[in-house]
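Below is one structure. I have some questions about it.
Note that this complex is displayed minus one protein chain, with the remaining chains in position.
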Amino acid sequence: MVELNAAVALLGRFPALTGVDLRIEPGETVLLQGPNGAGKTTLLRLCAGLLAPESGSVTVLGHDLTTGPERRAVRRRVGLLGHSTGLYEDLTVTENVRFWARAAGLDAEPSVERVVGALQRLGLDDGLLDLPVHRLSAGQRRRTSLAALVVRRPELWLLDEPHAGLDQAGRNVVDTLIGDAVAAGGTVVVSSHELERVRSLSPRVVTLAGGTVHRDTNA
Amino acid sequence: MNRFLADARLVAAKDLRIEARSRVVLNQVAPFALLVLVLFGFALDADQRTLRAFAPGLFWVAVLLCALLAVQRSVSVEQADGALTGLRLSGMSPAALFVGKAAAVFVQLVVLEVLLTAGIIVLYGSEIEQPLLVVATGVLAAVAVACTGTLYGALASGLGVRETLLPILLLPVLAPVLIGATRAFDDALGNAAVDGWAWLGLLAVFAVVATAGGALAHGALVEE
Partner (left out) sequence: MTETMATNGTTTGSRGSRVLGAATLLGLATLLLFAFGLTEADIRLHPTTGEEIGQFDAVRLLYLHVPLAVFTYVAFVLCAFASAGYLIRRTPWFDTMAHAAAEVGTVFCGLVLVTGSIWGRPVWNTWWEWGDVRLMTTLVLFLMFTGYLALRRATVDPRAAARRGAVVALVAVLDLPLVNRSVEWWENRTLHQKSTLGELKIQDLTLFTLMLGFLVFGLVLAWLLLHRFRVGWLEREDAEHGIAADIAERRAAIDEGDVDAAVGEGT
């Protein structure tokens, strides 16, 4: 599913990943933790095909990510939730979700039920659906952003601190969502500082430090 | 091919819908365009004959200045909240993305051109002698400017100095468009005895090269 060997990735001239060896099997859920600046975000972006590895090998979903065309090919199959929500301020919640679903090459018109269903699962009530995104709170934006992923049904979920900025109810929603994804046969990599919360979802914890895997425990 | 057109249409419709909601171009750039015409009037002469003689050149300089703003806006829409990353992740072809972004800028430019045309008629007393030539020039020049602008917008995107860098990158490249469109308007507005249609050829070549080259080169810039 995901296999990295001595993967080095640069941000400009800074070696954000200094040699990562990691293997994730299909259907696995992995918690990624580590101090700020350990390379969690870069690792997720690397797996999503947004960065080219400087050296080493990266294989995701059978794509060898050292080549440009393969990086482009893998992007459509993974779902990355990053720090920025990637939403358009002036479009409504529904319009945003539908745009991203269609941009990802989903059927020309993802059914309205599917979009509304995804939004409702994330606890966005009907009154919010036609509001422009700039009127939403940070937590509501994050939920919208997640809904856009849910609609796409990615094979590999790369969630970069999905709990950040959410209230208790929102965090529970994220956990349910991860559970659903796993139940549907998806593979999930979550970076989070919410150790206890994610522990309940997965026994495997990978600790990054200094841009490399510091510890890999499967309790 | 269907996928390509569908993606391009999706992006263009999205940008135009954002403009329809935010009205940045309509409420800010359009008044700026008229302001530029008025400023030229102050700077040159209150004498309408002078202004009329220079109207084609002033018109196209105003279009280029507005195009800079429209391109900046087009780039900042994608950068405000990391939407560009989302577009890259969507696996959409960079060429389709390019065509979609450029098409939206093109539509906005045409609207601005219509407004500016009304402006030079009212303010400078210009008269349109060859409407067809005016329309053809306006369309071809808008294609050329929209495509070149979108490509250079992508070049400067993500840089802290984008606002200041874009004009020095873009305007020299557009020199042939400025000259060609101005000359064609000279003919169309009856200002000078030149063959405006011959100039259209140059504009057409530029527009074709900018569209094809932009679609090709966009991939190298977006994949970063």
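In order of appearance the chains are A and B, and numbering begins at 1 in each one.
Here, a contact is a pair of C-beta atoms (placed from the backbone, for glycine too) under 8 Å apart; a residue touches a chain by one contact, two chains touch by 3 or more.
Note that the structure is predicted; figures quoted are calculated from it, not measured.
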Given A:34, A:49 or A:186, the one touching the chain that is not displayed: A:34
Candidates B:6, B:80 or B:169 - the one touching the absent chain: B:169
Which of B:109, B:142 or B:155 contacts the chain that the document leaves out: B:155
For chain B, residues in touch with the removed chain: 148, 151, 155-156, 158-161, 165, 168-169, 172-173, 175-176, 179-180, 183, 198-199, 202, 205-206, 209, 213, 217, 220-221, 224
Hidden partner interface residues of chain A, rising order: 8, 10-15, 18-19, 33-36, 54, 193, 195, 207, 209-212, 214-215
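As a working rule, only the chains that are shown with their structure count from here on.
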Interchain centroid distance [CA atoms averaged], chain A/chain B, Å: 37
Residues of chain A that touch chain B when the two form their complex: 48-50, 68, 71-73, 75-76, 78, 80, 82-91, 95, 99-100, 102-105, 108, 132
Footprint of chain A on chain B - complex, ascending: 3, 6-7, 10-11, 14, 17-18, 21-22, 77, 80-83, 85-92, 223
